[in-house]
Every structure is written in C-alpha cells, then in structure tokens.
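Of the protein chains in this complex, one is absent; all others appear in place.
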Amino acid sequence: MVLRIGVIGTGAIGQDHIHRITHSLTGGEIVAVTDVNSEQAHAVVERESLQAKVYDNGHDLIQADEVDATIVTSWGPTHEEFVLASIAAGKPVFCEKPLATTAEGCKRIVEAEMEYGKQLVQVGFMRRYDKGYRTLKQAVDNNKVGEPLMLHCAHRAPSVTNFSGDMAITDSFVHEIDVLRWLIQDDYVSTQVIQPRRTNLAEEGLQDPIIILLETKKGIRIDTEIFVNCQYGYDIQCQVVGETGIANLPEPPSLQMRSQAKLSTDILVNWKERFIEAYDVELQEWINSTVNGEVHGPSAWDGYVVAVTTDASIEAKQTGKIVPIEMPEQPAFYQDAKAEYTV
Amino acid sequence: MVLRIGVIGTGAIGQDHIHRITHSLTGGEIVAVTDVNSEQAHAVVERESLQAKVYDNGHDLIQADEVDATIVTSWGPTHEEFVLASIAAGKPVFCEKPLATTAEGCKRIVEAEMEYGKQLVQVGFMRRYDKGYRTLKQAVDNNKVGEPLMLHCAHRAPSVTNFSGDMAITDSFVHEIDVLRWLIQDDYVSTQVIQPRRTNLAEEGLQDPIIILLETKKGIRIDTEIFVNCQYGYDIQCQVVGETGIANLPEPPSLQMRSQAKLSTDILVNWKERFIEAYDVELQEWINSTVNGEVHGPSAWDGYVVAVTTDASIEAKQTGKIVPIEMPEQPAFYQDAKAEYTV
Amino acid sequence: MVLRIGVIGTGAIGQDHIHRITHSLTGGEIVAVTDVNSEQAHAVVERESLQAKVYDNGHDLIQADEVDATIVTSWGPTHEEFVLASIAAGKPVFCEKPLATTAEGCKRIVEAEMEYGKQLVQVGFMRRYDKGYRTLKQAVDNNKVGEPLMLHCAHRAPSVTNFSGDMAITDSFVHEIDVLRWLIQDDYVSTQVIQPRRTNLAEEGLQDPIIILLETKKGIRIDTEIFVNCQYGYDIQCQVVGETGIANLPEPPSLQMRSQAKLSTDILVNWKERFIEAYDVELQEWINSTVNGEVHGPSAWDGYVVAVTTDASIEAKQTGKIVPIEMPEQPAFYQDAKAEYTV
Partner (left out) sequence: MVLRIGVIGTGAIGQDHIHRITHSLTGGEIVAVTDVNSEQAHAVVERESLQAKVYDNGHDLIQADEVDATIVTSWGPTHEEFVLASIAAGKPVFCEKPLATTAEGCKRIVEAEMEYGKQLVQVGFMRRYDKGYRTLKQAVDNNKVGEPLMLHCAHRAPSVTNFSGDMAITDSFVHEIDVLRWLIQDDYVSTQVIQPRRTNLAEEGLQDPIIILLETKKGIRIDTEIFVNCQYGYDIQCQVVGETGIANLPEPPSLQMRSQAKLSTDILVNWKERFIEAYDVELQEWINSTVNGEVHGPSAWDGYVVAVTTDASIEAKQTGKIVPIEMPEQPAFYQDAKAEYTV
C-alpha cells in the first residue's frame, strides 16, 4: 500500500521532503501540493515530474479524497491551523517545527487530538532519527554508562546573519530540548541562561554564545553551549555522564589525514549535511508507521513540551533568573506511544 | 519507469538483495525468481509478499518477457553460464562475485559482451559504493595527498571456519584487488605473498595471516595484510601515502566512551554490518543506471582483471616468488564507462 | 651554587619532594628536616642517605644558618606559621597547598611579604608545570583560538573515601581555581554551585558530582564538573572555547590498542601518575628561580585568591546562590612576577 501524501508549503524544506519521498524513499507518493505562491507549487510539480494536483489552499488539500496524510511545511504561523484541520479531517499529519508558534497553540492541538481520540500528529524533530543520537540512546538504555547524571552539550554553527537573540533558543536550542528529553526519558523542571563574554565576530547587538542550564525531574543537569558564530564549523556535541562511564555522540565519519603538520579529520561546516540522512530516516519511518495507523515519532505532546521549555528559557535569558518549567502530567493518551527503531 | 528484475539464486545474498529492492530501495521490482531449490524460491516469494513468478531454471527466467534485467546470486560455478545467457538475451545483469570461477571464464564473458556491442554486465564488488572508500577516492582525486606512492592496507576478521589457504585470496583479498585499482586508477604488474609467523588461533593447517604485495604500472606499492583470525574484530584499513600527505579510510562512526579506564570506540565484529549501506547504494545505483541503459559499476573487464590478479597471487603464495600479472590492454570498449557518484 | 633546603614535614608529599630533589633534580640539596614525628624524620634521612640534620621543630630549622630556603609540607593548619617565620627570616619558602587554612591567614602572609619588601613565597600548585596545561596556555597566548569566551572543565577521580562535601572544593576544585586564572590571565567575580543527580556509588551522604560555574572580570564563563566517584578513571579535562576555535588539554599519551572489539587508549586511574612529571618540573623551576632570588611560580597573592574563591564557592554550595567573589585589586608588588617557562 502506498501512502498518498499532500504537502502544504512548497518552500525549501517542503521541496526537500517532496524530493526525498519521490526519489529516495519507498511507500509514499506526493499526490497533492499547495503553496501561498501557487506558481512555485506548479513549478515543483513540474520539476519533480509529480502526478500531483495543485490545490488553492491547505484546507481544500486536506479535505481531498485522494490525500491520505499531510505534510505541513508552510510558514510557521500557519502550522497550527493546518494541523488542527488535519486532525478534524482524521488525517495523519507530519508538521515541521514549530508545531505552533505559542505554547497555547500547541496545547490546543494536544486537546484537539485527545478529543479526536487517536494520535495523528508527528512533529519534525529529526535528530531522534540521527544514527548517532540513536546509538547514544541505545548505549544509555543498555546501561553502558550507568544512570545518567549530567549532559554536556554544544550546538555550534560557523556564523549566522539576521539572527535575533531569541533565535538561539527558538531555532537552535529547540532541537536539544526535544532530543535530550527523548534521550534520557525525563522531563525538565527548570532553566537558566548564562551569557558569557560575547564574541566580536557576531553581528552587532547579538549576544553569542549563550549557555543554557536545564534541570530534570530526576535531577539530571544539562548544560548546552549555543554558539552560532563559532567560525570553525557546524558542530553538535552531546556527552552523557553516567554513574559508571561517559558516552559521546559520535563525530561524523571522516578521513583521517596527515598533512601539513596536522593529524586531522574534517568538521562539517554545513548544518544540512549533518542531518541529511536523519531527514530520510525520519520521513521513511513516518510513512511506514502512518501506513500502520500509528505515530512513533515526536508527538503533539512533545511539541507542546518544547514550546513551554522554549518560553521558559526565553524568560530565563531576559531575567537572568532560574525559571521553573511547569507542565501538567503527561496524559496517558501519549504515554503508550513509543518510538521503535533499530540503529 | 520501474525496472522489472529476475533473481537467479535465492540463497542468503539473493534474499538480501530481494529484500532491499522490495523494502528499502526505489525503482526496482522483483518479478521473477528461480533457485535449484524450488521450494526455497517459493518460500522467499511468500515471505517477501512478492508479485513474482517462480521459474524452473535461470534460462527460462532470463528469456521471460516481463524480466528487464537479471541478478545472478546463484552458486559461483553457475555464474558464467547465466551471465552469458543474459548477454545473449540482451538483458542487463548484475552478477555477484565471482564473475566466473576462472580467468578464462571471465574472458569469455568480456568477449561475448564486446561482440554484443554494449555493456550489460556489472559485478558485485560493493566496496566501491562504501561511503568511506568514496570519500577516500574523492580525496585522492582532489589531490589532497598529492600523487599516491604507497598503499598500506589490512583486511581482518575475528575468525573463520572451513577456510582454505586460497580463500584468503579468492574470498577476502579479492575485494582489495577490485577496490584499490578503482581507487588509484592504475593496473597491477606483479604480486608477491609473504607468510608471516602463523597465529595459533587459526584452524589447523591454515596459514594466517598473509601479506600480499602488489606493484602497479605507475610503480605504486601496495601491501595488504590479510588476517582472518585476528580475534579482535572485523577491521578494514586502507592508507594512501601520497607525495604531500596521507589519507586513511574512515573508521566506522561509533560512540566515544570513557569507561573502565579506557577511552574507546567500538570496532565492528560482523562483516555484514561494515558494508550493509554499501550494498544498498550498490543496488540502488545499479537500478538507476540500468534504467538509463548504462553500466557505471564494476564491469566484466574489472571482473576479468580481478580473476587474473587472483590467479597470480595464488601462484605467488605457492611459489614464494614475485609473479608478474600479465593482462592485455584494456579495450576502448570499457574505457568510457566511468563510475559517477557523489559522496 | 647548590640551594640548601630545609624540609618541614616528612609525610608523604614531603618524602616525595625530598626524594626527587635528591635523586632526580639538580641544583638542590636537602640539608635539614623536621617533623612532629621525629622518628619518621630520622628514618627518611637514613633511607634517602641524606647529609641532613634533623631539627626539633620548624622554627629552629628556619633559623639554621645552613638552610637557604624551606619547603613546608607539614599538616595544613601549620602552614601559615612556618611561612610567616620563613618570611621573617628572609628565606624563600615553597609551601604546599593550602598556603593557609583561611583567607585571613593568606592575607596575613601577603601583608607580611609585602612588608618584607621582596617575594619569597611560592605555593605548590603543580598544574601550572604540567606540560599539557603549558601547551594549552601557549596556544591561548598565541591566539590559536582567538579571545577565550568559555572554559568547559572536568575533574574526575575513580572513587574517594572519607571525603566531605567541602573537599570537592577545597581539595579538588582548588587546582582548577589556580590553574584556570593563570591560563586565561583573568580574575573571578562570581561563583555558583549546581548539585546534579547524585551518584549512588558515592559514600552515603556525599553529594557527588557537583558543577561549579565561575564568571571572570572579562565575562568568561567557566563550568567545571567535579566528580570524584566517576568509577572509570582519573580524568582531567579542560576545553577553551575562543572566538575562532577550541583547544583541549591533551590526553596523556597512551598506546592505541585494537583489542576485543574496541579501539582504545588508556585512561589513568591514579592521580599521582597524572601530574608526576609536573611535580618534578615545579620543584626544579623553584630551585632554579630561587637560586636567582626570584619567585616565578604561584605567589602568596595567588594563594590568597584561591582561598577567597574557595570560601565563596563553599558558600555558593551551601546557599544555592550566585556568590560574588570580592578581592582587592592585585597590588603592583605582585604584578611583575611573571612565570617564565618553555614548553
């Protein structure tokens, strides 16, 4: 059985997903697309040689009979609306981050989904599909380091432009927020933001780097350096310190070179290269589980937790205080949904 | 357009290829299978839920109208026969190694293909599709180490059973023979085999390890340690020493652990894990190029060169001498076929 | 000219220093010793075949004509008294940490030394003499990473016994306090202590690990994990994140092994092994500079800074607050004293 997919939003990431579903993955077919820029939608259909209808708007696409499931890759502020419409139509939906632009929006989606009575929503946090993070989670789950006590993380990019102070949290740190609680199966209770000496190589007015300290229910402490003008490369680090040992996220594989008085391996400079395989796995697993009527990936609840943690971290940055992260208990509705994967 | 594939031989590797084409890859469909064990062929069709006809024998399968291309994964001694039949039928064929069990057999295939007038044959040397080897080739091609002068290689496995002395060459070293000449775009002119102190941990009577020394037309010297009872892991090493630097085949990615007084990464123990992704890429690229009427992978000529080099190395092992490797000039027919790939 | 040295306190560290000065280093001679346990002092003289007089007490030793300089390796609470006496006698003194058990005690030493008018005191912070830290400092000084913005450090030991909560600061972290400000040539302005999830493998009642956050005048942020029951080894990490790159303290050299499915190097388990060469360099440089009438190593002022920072960190641990570190400006008297070294 082939999953017939409608894509809302044919910008960069939408085009990427259309391309991989059509040319690299198996079991899915793009049958419908729409975009506020209708011309672009048509161009994508042509370029990718899709047998797909171009709809006037997301709502018509969602209602279309030939559409089994939707992918929401439109402008962030429209996500909530289309996800809610998909739920109302009883159709599975894969929504790129953010699930909604506010925690309240996320909460509305959670409530709609629970009322509908069946999980339909998956949020596009691709790091859970990265082979490295999966290997790390497997090591943690298999007790290779004992009980986790601390995580030391870094999220570095060579440089950014048109980047506001909050984006270090909403665009960069948001990935750590999701993947780290999945990694250690724990929830956050507080957040603190430290503002170190500012690099002179950032755009004027941007505080870069920042360090974010999270505390979990079990007392695990997580420090994450976000440094988006680090110059040297795109570099994602995650170290789990447990009772008996330490595990580090693998470095991307690279030739070991001996050249010019250096023994070296390459560091990536392009973020896309770092997680390109994770996107493939993410969408393939979404297709596979959706065909089975299940959601295995990041849920609407996960999207909601991320939104609340993001908001608290922004407040922590503004105030310099340790800010509590208050969330209701995770509903039983979401507790049975388990990610299943093999490394 | 979907490539309709017939598979001759549904043993272990045949089943693997059927599974990956059906469940992981895109653009190919298994429409016909056959095996000397007809029951097994039927069982595979059932288990994989194939829409495929089970043929009585390879020749009927090759002739079948619905078969666009064949995959030969039967018992080695039958390869030549089915490859020749595929050529006679004008159908593209992917043949697992060996192309034929003798150099003469390979030569007959080369001659048949040249007479037919178009390349149809690809041999299953999967290392060319390994991301590590491709990255290494890219570095060499892009002059990252200058002109290559020496290669230091190792091919190690934890242990083997029912392994004869020649198998270190015909089953293990055969992969280096193919991939190294592809890597440096050069041809071999002599081979020498050294028999070091024997490990006590090999089966009685087996000389293990051996070291094979190859010399190329350009004078590049290649030493390869073949050690199939090394105990510690499955470990493929390849170091290119060039005029200005050195590049090493990447280690497979792995968590870096700090545990029990060791800073460590894992070494694989299972050969299949090492090249599992390469097999996927190999078959996907074969499907893609076949649909375009082209052969980009290891050709019949490459299979022939491997057979001649293998024979010379066996003689070198038996005699202790430096044995010349004599090959006719590569026909122009094969010279235009270039592998195209991106890392 | 040979420096004639009197040693006050012939316990473990005192014996080590006596042994290295006598058998490994050059330019110094132990001519006098004393210990509260007079028998032990005599035994050490005999065992090391010293031409040294055993004195009844530290004060007599300090006054002795044949003593050019003193080493204070007695019980911590007696350090202040003997250092002050050495200053009063105008004799150079090398004092193991702590310089005094209180910040006030350290301050009295600073004042006495300034009143005397010439630096005489060196404190035994050996990490400044570790080849790794020196190489790291050289990289920072030579702008290899640009301006330092953050330091990520760890101080881990396999396990401890009879260890109180404050000792993680007074005995372990104290080394980072000294060496990090030397490394970045900056002063601390605040300290915060985080208490992560407690390991079950520590002695009952001991909070382990802790994380200490220091802020410097320039805004550099330092996080140090102190984890003294980490099980896996004695492991000192220091990472300097600068505007253009990152430098890590070298791992101690070790064989790279391929064995039992691991590619590994050793991690030390014994702290003494980690800094054994640093002690040799420290004492050799102390002898050399003392003969020249100079102090190049950690000064009394440095000892005072460490004491104030230690006190503030203990308060931070007890209160959970960010505690300011208030120090008077470093007197000009101490500013000219520069460590001179070559890596």
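The letters A, B and C name the chains in turn, as written, and every chain counts its residues from 1.
The working rule: a residue touches a chain if its C-beta (ideal position, glycine included) is under 8 Å from a C-beta of that chain, and two chains touch if they have at least 3 such contacts.
Computed from a predicted structure; not experimentally measured.
Which of A:E96, A:D235, A:E282 or A:D311 touches the hidden chain is settled by the complete complex: it is A:D235.
The chain not shown here is touched by just one of B:Y116, B:Y232 or B:W271, and that residue is B:Y232.
The residue touching the chain not shown here, chosen from C:S38, C:Q63, C:T78 or C:T135, is C:T135. Considering B:P77, B:G219, B:G293 or B:P324, the position touching the chain not shown turns out to be B:G219 (whole complex).
One chain of the complex is left out; on subunit C, the residues touching it are 23-26, 131-132, 135-136, 139, 144-145, 244-260, 265. Listed for subunit A, the residues touching the missing chain in the whole complex are 231-233, 235, 251, 258-269.
Seen from subunit B, the chain kept out of the figure touches residues 146-150, 152, 194, 196-201, 209, 211, 213, 216, 218-221, 223, 225, 227, 230-232, 241, 243-246.
Note that in this section only the chains that are shown with their structure count from here on.
Central chain by Cα centroid: A, whose mean Cα position is closest to the mean of all protein Cα atoms. Mean C-alpha positions place subunit A and subunit B at a centre distance of 38 Å.
Rounded to a whole number, the gap between the C-alpha centres of subunit A and subunit C is 45 angstrom. Subunit B and subunit C have Cα centroids lying 59 Å from one another.
Of all residues in subunit A, those that touch two or more other chains are 244-246.
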